[in-house]
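In this view, the complex is presented without one of its protein chains, the others remaining in place.
Should a chain be cited, it is by its letter among A and B, assigned in written order, with residues numbered from 1 in that chain.
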Amino acid sequence: MTSTATAGAAAVSAPTSEAEAVAAVTQQPNATVLAGGTLLVPQHNLGHAEIERVVWLGRAGMSAIVRSNGSITVGAATPLAKCAGLPAPAGPCAARIGDNEVNAQATIGGNVCSPAPYGDMRGPLLALGAQLHWADADGKHTGGVTDFVAAGGSRPGVLLLDVAFAVPAAGSFVALRRHHTQSLCALAVSAVRGGDGAVAIAATGAAPDACRLHAAEAVLAGGGAIAEAAAAAAADADPYDDALASAAYRRRVLPVYVARALEQIGE
Amino acid sequence: MDLTVNSVARTVQSPPLASLLTVLREELDITSPKAGCESGSCGACTVLIDGEPRRSCLTAVCAVDGAEVTTVEGLGTPEDLSRVQQAFIHHYAAQCGFCTDGLVVAATAYVSAGGSADTAAISDALAGHYCRCTGYVKIIEAVAAVARGDEFDIAATASSANNTYVTIAGAGS
Partner (left out) sequence: MKVVGARLPRYDGVGHVTGRTTYVDDVRMPGMLHAAALRSPHHHARITGLDVSAAEAMTGVHAVITHADVPLLVYGHLSGAGIPGDEPLLAKDHVRYRGQPVALVAADTVEAARAACAAIEVGYEELPALFDVRLAFEDDAPVVNDTFGNWYNQYEGNLDVRQIRKGDTEAAFDAADLVVSGVYRTQSQEQAPLETQVCVAVPEPDGRLTVHTCTQAMYFSLGVVCSHLQMPMSEIKMVGGTVGGGFGGKVDTASDSLTALAAQKSGRPVKWRWTREEEMLASGNRGPWHMEIIDAVSRDGWILGRKMLTIHDAGAYGRFSVYGLTKHSFHHTGAYSIPNLHFDGYVVFTNRIPTTAMRGYGVTGLSTAIELHAERVARELGMDPYEFRLKNANRVNDTSPNRIAYEDPSTVEVLQSLASATGAELSDELRTMTRDQRTGDMLPEHLTAQVGSGGGH
């Protein structure tokens, strides 16, 4: 490690490799990960976060996008702006998070670690069947978005390393938001047709956390039309009220967006 | 930690997790970046970090150790205004002025990167900046004018640095 500084209660370390970062996060108690800082620093500014120990990833690498043999691996500290060129639905989703300044600073890992109304990338990554790699005190783990969330991925002591997925045959992303920091995404639908022709659909904002829309997928697998699949989307949804949209609005818009997403991948 | 701020080398003592905004304002007394929200939402604290527009309130100072930081003070002076600054005066794009520092910085980055005079592209580039006074029209006009290469006649406005108040006899009675 190149530097360790202590001030007030928070000590900041700046590991210079992924291995050092894993050690810093998993071997120190209560280590909070600082990547782009767009969510953590405001909490600190306003005195809301009791931060004991910070591991800053800015010198650790972990920000490469590697393509090989039809699959793509994205380092967790990759800025969202750099993810904009990823295939749909991941790229279009990444491009639309925050305004330009925030988009250039926030990272894909930080986004995946954040629950609604953030966590926009969970939807596309679910639809892509992405595999996440993370480390904690017990070692390294691999699993889907749901596994990562269930394992408490955003808690101190856990470091997300990268996300990997196969390049899809087709993908689409349809979202309810405008281009502004304040305009958090109320509802988004991601659709992916894999190399085997199977279609996967996922949504953010349709339920308290990102979810796959299995019933809609099953309709398509059984040869059903887009309209039938869209109508079936509600089965996996759990619409809720928040400051961005009402449950009724989410319920009404979901099938429309599912239909649009499926039309865009040529179903 | 060492920073270059408006071409001057500075060493800072603030805690590593302090925001760059706090360091600029409270430690270095550079007050143009404004603490409008301290949560990345308003744009008033925007500065250039190695030439790229960033929210200083979202940036932990440890993350910019060794970087070059430019605030609006570093873009031009009353005696030597940049083209974006001239355009903001000419087009009346600053009203209360509180968002102006961040907007001039972001607009400078936009035109430096070859941004066009297309209003949709400009409003997209400035989407993270709130202005509560102008309704944005004059701001977008100003940035488009710079992108078009317009000339600005600010001979009259330059003398206004002396705070020449304009009074209208009988107005407001």
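By definition in this document, a residue touches a chain if its C-beta (ideal position, glycine included) is under 8 Å from a C-beta of that chain, and two chains touch if they have at least 3 such contacts.
Just so we're clear, the structure is a prediction, and the values are computed from it rather than from any experiment.
In terms of the touch definition stated at the top, the absent chain reaches A, B within the entire complex. Looking at B:37, B:63 or B:122, the residue that reaches the missing chain in the full complex is B:37.
Where chain A meets the chain that is not shown, the touching residues are 8, 46-47. Contact between chain B and the unshown chain involves residues 25, 29-32, 34-39, 41-42, 44, 71-73, 75-78, 81, 84-85, 88-89, 92, 94, 96-101, 104, 130-133, 154, 156-161, 163-166, 168.
Everything below uses one rule, namely that only the chains that are shown with their structure count from here on.
In the complex of the two chains, the chain A residues touching chain B come out as 5, 7-8, 10, 12, 14, 34, 36-38, 41-42, 44-46, 51, 54, 56, 58, 98-102, 104-105, 178-182. Touching chain A in their complex are the following residues of chain B: 14-19, 21-22, 38-41, 43, 46, 52-55, 57-60, 62-63, 106, 124-125, 127-129.
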